[in-house]
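Yeah, one chain of the complex is gone here, protein chain that is, but the others are all in their spots.
== chain A ==
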């Protein structure tokens, strides 16, 4: 399993989206999120985007007030994950139009849905923005 979890956290450290690809209890999640947020948010712009934590490698990137943090296996290619994060942001941008923290908060389900189109079981399965958004648009039409 390449990707183990994806977190979006604002700069106050509040989780805005959390998707896990392995089962953790609520307490484990809370602890993990807290540790990672403390570790990553303390870092500055001059520092690299990779942090090792427990047995994960965290690849993160900051967009405005939002941090995108992806926990991966040690085997995973860090640069590819950075590209993935960027792709995710671009996709959201295309859908919401200039995406911001509130868009993700109020459309959490859609954000999850987009993620599910891109990543399944920790593997990246779709990298084309229009392919990712097609089912969402279809479903929007249906409702």
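Going forward, a residue touches a chain if its C-beta (ideal position, glycine included) is under 8 Å from a C-beta of that chain, and two chains touch if they have at least 3 such contacts; residues count from 1.
In this section, contacts and distances are computed from a predicted model.
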Checklist entry - Which of the following names does UniProt give to the chain that is not shown: "Phospholipid-transporting ATPase", "RPP14 protein", "AP-3 complex subunit delta" or "glutathione transferase"? => result "AP-3 complex subunit delta"
Checklist outcome for this item: Note that chain A touches the chain not displayed via residues 1-2, 14-18, 21, 23, 25-26, 29-30, 43-44, 46-52, 75, 77-80, 82-83, 105-106, 108-109, 112-113, 116, 120-128, 131, 135, 138-139, 142-143
